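A single protein chain has been omitted from the complex, and every remaining protein chain is retained in its original position.
Naming follows writing order (A and B), and every chain is counted from residue 1.
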Amino acid sequence: MEKKQKKYIFPETLAEASELLKGENVLMISGGTTFKFRNLKNFSRIVDISRVAPDSIKINDKEIILGSMVRIGRLLENKSLRELNCGILASAASNIASTPIRNQITLGGNLTMIYRWTDLPVSILVLAAEIRTVNGNESMTYTAEDFFASNPSRKLARGEIVKELIIPVHDNDYLLLFKTFNKTKGDFAAINMAAGYKLGDVFSDLRIAISAISNLPVRLKALERDLEGSRKDEKVVVDAIAKHLPNFKVSDFRYNSEYLNQVAKVMLKRLLLVEDREAEL
Amino acid sequence: MKLNVRINGKDKSFRVGPEEVLLDVLRREGYTGVKRGCRKGDCGACAVLIDNELFNSCVLPAMSVAGKDVITIEGIGTPNALHVLQRTFLEEGAVQCGFCTPGMILAVKALLDRNEDPNETEIKEALDGNLCRCTGYVKIIKAVKKAARSMREVGE
Partner (left out) sequence: MSGDKLKVVGFSEMKVDGRGLVTGKAKYTADWVENDMLHMKILGSPHAHARIKGIDTTRAWNLPGVVEIFTHENVPRIPHTTAGQGYPEPSPYDSFIVDRKVRFVGDRVAMVVAESETIAKEALGLIEVDYELLPAVLDLEEAMKEGAPVIHDEEEAHVIIPVPYDPSRNLVARVDMEIGDMEEGFSRADVIVEDSYYAHYAQHCPVEPHISLAIPDPDGRILIVTSTQVPFHVRRITAQALGIPVKRIRVIKPRIGGGFGTKQEILLEPAVALAALKIGRPVICELTRKEEFISSRTRHPIKTVLRTGCTREGEITAVDMHCLSNTGAYGSHGLTVVCNCGSKVLPLYKCDNVKFLGEAVYTNLPVPGAYRGYGATQAAFAMECNMNEMARKIGMDPLEFRKKNHIGIGDTSPIFEALGEGGEGVPQSVESCGLDQCIDRGAHEIGWKEKWGGNDGDKKIKRGIGEACLMQGSSIPKIDMGAASIKMNDDGSFNLLIGATDIGTGSDTILAQIAAEELGCRTEDMIVYSSDTDMTPFDVGAYASSTTYLTGTAVRKTAAEVKKQIIKVGAEMLGVSEEEVMVEDRAIISSETGESVSFKDVALRSLYMCDQHQIMATASHITEKSPPPFAAHFVEVEVDTETGEVKCLKYVTGTDCGQAINPQLAEGQTEGALLNGLSYALTEEYIFNDKGQMLNPNFKNYRIYRTTDLPEIVSFLVTTHEPTGPYGAKSVSEIGINGALPAISNAIYDAVGVRLTKPPFTAEKVLQALDNKNKF
């Protein structure tokens, strides 16, 4: 078999990028963090979309629109993002890798690849965000839940490119919290967790999401339903967690899975029983 | 393929393979201050500035920097004309083996260019991608604080 001359291509429009991606043996690059780890022998064309996909951060009263090329590092630096929605995106982003890698990873890449820094997806689930993709003239919108229901990189059609993330701006009385469990900051988290609920004595509009290296990020809907309307009481919360979390199993060679289950319960309890936002942040 | 790029303020044109990472190209072209520590984006020894932001060149597709501004340690100062960061690192004992130093200094430069008076937490966060096994980071952080002070005073 004759070796084709490998090419590195910068498309000029997203539509052109979609077209190119429909070809054979094409590798798409956004930030390029995984470029080094691919067997490039299998690809004849490398399509770099970093200059055509949007990298803007747009914020209005109702929503935050993040371009898929927004680098993770910018989520941390942007002052508004540090404040809006309890700063949950910034706090999740701060745990990812390290400064130079956060400057390289793109939002679109991170969400699509579900690479091992799974910190953002849980936050996006509890934020009830939407993901918009384009494919030529077509545009698709996924709820975060649909997007993460199966591995996104396999779900997307040929030529389909994540364009932006749309996040509602939640009211000030809606508490949003993120927690991670790892050995050191920047380590691949063993467990990531996020929760959102209204301030007050009872759980209202409760959303809980959890993920791990071996697990796609999911909403814990049964637990949410059980707790919705209940008092924020330690016993109520602990009992509900005990009832629902036995099923949560993580397979991570660095940890004992029963231990992680135990930790997940503690993390969740702490997420749900935080009333004083200041104390937590 | 041809890579046109600005390195340390000079326009350059290199022949590169589409599968190459920036680190390999830079070292081949003589920018050997860019160090190879882990080849996996984990240690920061190969860090360079691209349009004033810190990147690990060992995991960066070389072609992705086409048309951009790249700064390596060679563009910061020379032995006869040390940059204030370099001088301060030496004065404060922030250098032992020196292998992490080029990346570390570029990380500090990226930080101070956008925040002239960082607090300790901000310094630690900005340097979290640069591993150093010699110093325990104590004197590095001290040097960053001192350099920030003197850069503010001179208004550099």
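Heads up, the rule we're going with is that contacts are C-beta pairs under 8 Å (C-beta built on N, C-alpha and C of every residue); 3 or more make two chains touch, one makes a residue touch a chain.
Worth saying up front: this structure is predicted, and the values here are computed from it rather than measured.
Colleague: For the chain left out of this view, which of B:Leu54, B:Ile73 or B:Ala110 touches it?
Modeller: B:Ile73
Colleague: Could you pull out which residues of chain A are in touch with the chain that's been left out?
Modeller: 98, 116, 181, 183-188, 253-256, 259, 262-263, 266-267
Colleague: In the complete complex, the non-displayed chain touches which residues of chain B?
Modeller: These residues of chain B touch the chain that is not shown: 27, 31-40, 42-43, 45, 72-74, 76-79, 82, 86-87, 89-93, 95-102, 105, 123-125, 127-141.
The working rule: only the chains that are shown with their structure count from here on.
Colleague: What is the distance in Å between the mean C-alpha positions of chain A and chain B?
Modeller: 29
Colleague: Which stretch or stretches of chain B touch chain A in the complex?
Modeller: 1, 17-19, 21, 39-42, 44, 47, 53-56, 58-61, 63-64, 66, 107, 110, 125-130
Colleague: Touching chain B in the complex: which residues of chain A?
Modeller: My answer: residues 6-8, 10, 29, 32-33, 35-37, 40, 46, 48, 50, 73, 94, 97-101, 103-104, 185-186.
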